[in-house]
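The structure under discussion appears below in the form of structure tokens.
Right, chain A next:
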Amino acid sequence: MTLWFIRGLLRGVVTTRYPVRPDASAASLPTPPAFRPQALTRPTADRLVGICPSGALRRDGSVLVYDVGRCTACGRCAAEAPHAVTGSGEFELATTDRSTLIKEIPVREEAR
Partner candidate 1 sequence: MTAEELRDTIARQFGRSLHIRTLDTGSCAVCEQEIRLLSAPHYDLNRLGFFFTPAPRHADLLLVTGPMIRAFAVAARKTYDAMPGPKIVVATGACALGGVYPDDPFTHGTVDAVLPVDVWIPGCPPSPLALLHGLGVAVGRLAEKVRDLPFTEEHYPERTRGGS
Partner candidate 2 sequence: MTPLDLLYAAAACWLAAAATGMLAARTAAGLRACCALSGAGGVAAAAGGGWALFYGNTTVVSAGGSTVIGGTLQLQSTSLAGVFTALLGVVAVSIALYAPRYHSPSGGTALYLAAYNLALLACLAVLAAGGMVTFLIAWETMSLACYLLILRHPRDVSAARGAFWFLALSEAGFLLVVAAFVILSSKTGSTTLTGIAAHASSVAGGWRAAAYLLALVGFGFKAGLVPLHVWLPEAHPVAPADGSAFLSGVVVKLGVYGIALFAFRLAPPTGTWPGLVTMFAGALTAAIGILYAMAERDIKRFLAYSTIENAGIIVTAFGAAMIFHAAGQWALWAFLLIAGIYHVANHGCYKTLLFLEAGVTEHTTGTRDMDRLGGLIHRLPQSAVIAFVGTLGIAALPPLNGFVSEWLIFQGLFQGFRTGSHLTAILIVLAAGILGLTGGLAIFAFVRGFGIPYLGMPRTRPAAEASERGQPVLGPALLALACVALAVGAPVVLYALDKMARAVTGVTLGPLLLPGDLTVIPAHADFSAFSPTYLAVFLVCALAVPVLIYLAGRPRAGSVRVPVWDGGIVRFRPRMQYSAMTFSAPTRVTFDALYRPSVSVTRPSDDDPAGRSGPVHYEAQVTPVFERYLYRPLVRCLEWLADLVRPIQSGDVNLYLLYVFAVILLAYLLGAV
């Protein structure tokens, strides 16, 4: 047990300072996508809705309804439409109000 003690001392502290300070390891976490409304046309939005495996996306008229809670950050939408979808880098998503997780992204109307 003494050996373990010395080993522990030699190993040093690895504990994160989060939440007092940000943690660097957060940078490589998968995060929910953010959308670029300029590039988000109606067909693109429909394609994204079709490809989302977790049902986080739904188009309601000219709005893409995005449920961050249901999003698994699988990255399929970003792979499908890299010009319209990018990573948000946000991981602090906890909320006490479920409705705040539902975002409405405006969809660019095509000229008819």
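Behind the choice of candidates: all candidates are chains of the complex that A comes from, given by their letters.
The rule we apply is simple: contacts are C-beta pairs under 8 Å (C-beta built on N, C-alpha and C of every residue); 3 or more make two chains touch, one makes a residue touch a chain; residues count from 1.
Just so it is clear, the structure is predicted and the values come from calculations on it, not from any experiment.
Colleague: Can you pick out the candidate among 1 or 2 that touches chain A in this complex?
Modeller: 1
Colleague: Where on chain A does candidate 1 make contact in their complex?
Modeller: Residues 14-16, 18-19, 23, 25-26, 29, 32-37, 54-56, 66-75, 78-79, 82-83, 85-98, 100-101, 103, 105-106 of chain A touch candidate 1 in their complex.
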